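Every protein chain but one is kept in place in this view of the complex.
Labels run A, B and C following the written order; every chain starts at residue 1.
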Amino acid sequence: MSKIKVSKIKVIKIWRASSLSFQLSSLVVFAVFLCGLVNPLISYDPVLDVDLSRRDLAPSLSFVMGTDGQGRSVGLRLLKGVEAFFFPGLIAGFFAALIGGGLGAICGYLGGWVGRSIAAILELIDTLPRMVFLVLICTIYPPSILLIAMISCLLFIPSIATVVRRKVESLGAEDYILAHVAHGFHPLKIISYHILWLQCRALLTRQLIFVFSYVLFIETALSYLGDYGVQEPYPSWGNMVAQSRISVAAWPWAIPAVAIIVTIAALLAFGDGIARRDEEVKR
Amino acid sequence: MTKVDQILIPYRRALYILIGVVSLTLATPSISSAQVFRYPESSKQSSLMPFFVENMSAVRITEFIFEPLVTKNKRGDIQGVLAQSWSASPDGMSITFKLRQGVKWHDGKTFTARDVAFTVKAAQDKKTIFNSKSKYRFIRRVEAIGEYQVRFTFIQPKKRPEELFNFKIIPAHAFKGTAIKRLDKFNRRPIGTGPYKVQEAALRVTKLVKFNGYWGRSNTQAVEMIHTPDSSEQINLLKYSGQGSGVQAVIFIPPKNLSIFENSDTVVLEPYHTVSWWYLAFNHKTKALQDVRVRQAVALAMDREELLGAHLGQGDLLSGPFTESSPYYNFDVEAREQDLEEARRLLDEAGYKLKRGIRKRGRSKLSLSFVLNKDLPNSQQLALSIQAQLKQVGILVTTKFVDAALYQEQVFNRKKFDLTMNVWSFNEIEDVYPLFKTGAPSNYISYSNAEVDAKLDASRRETDYKIHKETMKQLHEMLNEDLPYVFLWSLDIYSGLSRQLKNIFIQPYYYYSFFKDWSLR
Amino acid sequence: MNQEAASQKSVTSSSLHDHRPAERSPLMTWIGWVVSKLARGLSLLIGSSFIIYTVLRSAPGDMVDLILGLNGTPEMKADLRAEFGLDLSLVEGYLGWASRALTGDLGISITFMPGEPVLELAGPAFLVTLGIAIVSLFMSIAVAYGLAIFLGPPRPRQTLLLGPIQLLNAAPSFVVAICLAKLINELIQFQLAGGGQIPPSWYPIPTYQRLSDSIAPFVFAALSISLGDGLFTDLFNALRSELNNLSNSLFINAVRAKGASVRPHLVKNLIVPTLSIFTARLPLVLSAVVIVEYIFTLDGSGYLLLQAAKNRDVPVVVGVSLFFILAVIVMNLILDLVKALVDPREVAKGE
Partner (left out) sequence: MSDHTTSVVDVRDLVIEFDTPRGRSRVVDEVSFSVSPGEVLGILGESGSGKTMSTQALLGLIDGYPGVMGGQIDLTFQGERHSLLSELPHFLFEKRGQLEKQERGWRKHRFKAMASLWGRGATAIFQNPRRSLDPLMTVGQQVLESITAREAHKPDDTKLNKEAQSIEALEWLERVKMVNPKRVFGSYPHELSGGMCQRAMIAVALACKPSVLIADEPTTGLDATVRAQVVHLLQDLIRDERCAMLYITHDIREMLYLADRVIVMRHGKVLERVSTEDLKDRSSERHPYTRTLLEAAGMIGGDNE
């Protein structure tokens, strides 16, 4: 009980100490996460939502954000659209951070030919032009958000690994890591706990958030380029913008566009905030 | 930071100059490019060589560059183009064309009978690989008689053989042999006899200029085709035309955008009838769809009028594989209207019982995968609505949108679909034989019906036009009963044309056949 | 870290005597350095182009089928495959392509613009993309430096100004481009409704324009890139901290203290960091241009790539991708070279 109380106070303290932008961004991120978690509980049938008699209605009490060209509620689709990028984004971010962090730590810690060959493969993947590769994959394979997420994950592993590797290399010379080695800790424990968990936690979280926001970004981009993102009738913020950008009414595309801008900005600011906090704490 | 400030000061003047130059360039008004006819296309031409014309964009642009022996005029009568006159033999086994003299190719060489003979030989060469090879198959032999006469002999007797010589003629001197490669330079720098020659075939733009040595006459100085994949961009370009920018014609205006031009001072909407119709195809390898009652139930569950009205605008609902303007259309056959009760009854009868909103027979759900080509206009909205309509009678539909190449692979080659929607377009000859005959190339739905086969064969053999027409009408009725497809509609298509254009006449298939007569401003 | 360690080592090894790295002919060092960099670049080029080639060749959906439709016989299809070079196995096909590519022949387009040499298609298209990317990067860097100089070291009150900029700047660049296009169209329409002057040639957006017609769409595209994707704020933050660190650094103070001009020192010491940021950002900006130029209907590689991929035009797609990879590799080489020229420590490190 007391532990919880302490942590509560700590949270409040952190909240007070952090900047306005961090506070605002964490609110937005919290809201998005809440939407994402609640989403599976909301039942929404995109097929039955079509009602051609109520097309392009302006925002009103019954439709808070209006309706689109097919008479579907923009607000409901906006809410449901979180689902499209939420889990794929989280999965992509998580695996990118996990694999990238692991490989980076291995490269930095081991060195030698194993490390060098892993580094070479990572560098090769890093040379692939991201957008070109994604466009390529999405044009030639049937579009699916999971595919997009997987490819994004793959493409971000090298950059995460590089960041972690640098960190590990600089830590490798630190005395306390050498001391751990001298104490006879298992290298796996040193890598996974002392280096990755204790030192790179914030860094990896930030990268996770970045990949997460990239999935949202790329889904929107691909929806725009030619319906390569989430497919109608299922809503995603990307296809909402792309499908309705020629519509007469502004809200069907402007509202999701604003949502995308705000969410991406908040995610990035949130990631930066976490990294900065971590640095301050360490200092 | 004053120290750092100093860095910038020497460059300040350069900065001002840069800003000035940029703003000046941005503000420069356009130099009016009068006498240039520009039009957008949503797909790029597959090639500029008549053989390798594989999309409508290519069909239209080659119309400027190449000419056939004969063509149909505005009244629908056959008229000579490169041919001056012709005489068919009474047995219908051969025809002799007298060619127009004084016709020049774009490179200055003279057009002769050799070119005509070469065209047919090249088309029939095994190593020349293209889609519409069958168009040339009826010719057994071609021989040039002197410079300006050419005779064709056929494999089978033909009723009105001159109609078949609407293919475009290519120059013999531009090729080394009759085997013509797709990657040949000719395909992007073609030489024709038409009123316009290719000046530049760039990435997005294909520029044509008036050919001065043309035997006839043409009004406009130059033509530019701009590849504009997005239809709303096309609309935008037309909307602001007539000011030196934009385009003068948009070939197809989506129905939902027609209202933009309804009272326009600058744009006129021009309707034209294409010989094409939409259909919803069943895969006859799918077990559930082999039952005609299920197919009928699908047809009855659909409200085609609403689909058409909501997504595509105006058109005719069809009951068979012809358009209403076709001589074969059987007006006695009524198009099905939505009847949910009947649809449910048929499904019950077929053994599909409704359980929690879904039809099931035994353990198998009545769930159909609906594969669509993304490039089909409004395919997403249509699919969505069809999905909703079929759900009313308990048929579950999952949609899948794929690009053209994948569609080809999945639907035509591997036949991995239950439902698909598509359009058939025809040129002057409405031949439905390959669509429904068992094992025919275009019968990708694996449809097989002995009675239909018999009727199709009969229609092919028949030389008497009246009996032929009657057979087709019977076929129409049969197909509406047996439903290999749900025949949907043929659309009233509107082009948007700038009011600067005068004397417009649109050929529904080739579109620009009469462009020579059009004039700009 | 390394520098400190090195200094300690040198202090212990030689205190009064001149300390220099092991004697090696400087020319040889240079040649070795350049060769190793080039070899590395080439191997990356080969590796990544092979990946893209493989992805494209193993793609579902066959262009030959699409071309011949339902009328194609198996022999026709086989013949056409041979003409397109699709009959070769993956490795054979790639080796053939690569060996020709090394001589500068990137093959010819097979389906998108049949027969057109890929180099003539992809080259100019990529130049457009690269041009926009470089212009937008330069623009952002110039403005970022200007603002950094103007604002000086970070101050809490500036957050009020920079916060909203940061927020808007985080918008995806193509969303910015869509908004920008709409805005400009509306403005000109409004102006036309009022006065009725001749509109600029690039109106309405998007209209097809080439560089010879008007530079406006190119400027707009570059502007959208600068205004989106957080490009500006990232550059600004990086350059500002670089600038402030440098202008507060000990040696700049030492230079000031002796009464000499600081500017040459600042400029010289900012070259490498600026170029590093430029190089690091280039691939991201190129990616953004791919979409943005699509919105302004420019003849760039975004258009080419998308259309060619749609048509499964293997040589064109691989060719375009090659340019993207090449740009990044060459930029890195340039960076390394400039580093080596400007910073004597680089070559001494002995890559």
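In the analysis below, a residue touches a chain if its C-beta (ideal position, glycine included) is under 8 Å from a C-beta of that chain, and two chains touch if they have at least 3 such contacts.
What you are looking at is a predicted structure, and each value in this text was computed from that prediction instead of being measured.
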Q) Just one of C:Arg57, C:Arg81, C:Arg210 or C:Arg256 touches the chain that is missing; which is it? A) C:Arg256
(Q) Please identify which residue in C:His265, C:Arg281 or C:Lys310 touches the non-displayed chain. (A) C:His265
Q) For subunit C, which residues reach the chain that was dropped from this view? A) 3, 6-7, 10-12, 14-21, 152-153, 155, 248-251, 253-261, 265, 268-269, 342-345, 348
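What we mean here is this: only the chains that are shown with their structure count from here on.
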Q.
Can you check which chain pair, A-B or A-C, has more C-beta pairs in contact?
A. A-C
Q. Any idea how many Å lie between the Cα centroids of subunit B and subunit C?
A. 40
Q) Measuring from the mean C-alpha position of subunit A to the mean C-alpha position of subunit B, what distance in angstrom results? A) 44
Q.
Using mean CA coordinates as chain centres, what's the gap between subunit A and subunit C in Å?
A. 24
Q.
Quick check on subunit C: which residues sit in contact with 2+ other chains?
A. 60-61, 310, 312
Q. In subunit B, which residues are in touch with two or more of the other chains?
A. 229, 403, 405-406
(Q) So in the complex, the part of subunit A that touches subunit C is made up of which residues? (A) 19-21, 123-124, 127-133, 135-137, 139-141, 170, 173, 217, 220-221, 224-226, 241, 245, 257, 260-262, 264-265, 268-269
Q) Which bits of subunit B are touching subunit C when the two form their complex? A) 1, 3-8, 22, 25-31, 44, 46-47, 52, 54, 126-127, 129-134, 181-185, 187-188, 201-205, 226, 228-229, 233, 236-237, 239-240, 243-246, 403-410, 412-413, 434, 441-442, 444
**Q.** subunit B residues touching subunit A - in the complex, by the definition given at the top
**A.** 229, 232, 306, 310, 374, 380-381, 383-385, 387-388, 391, 399-403, 405-406
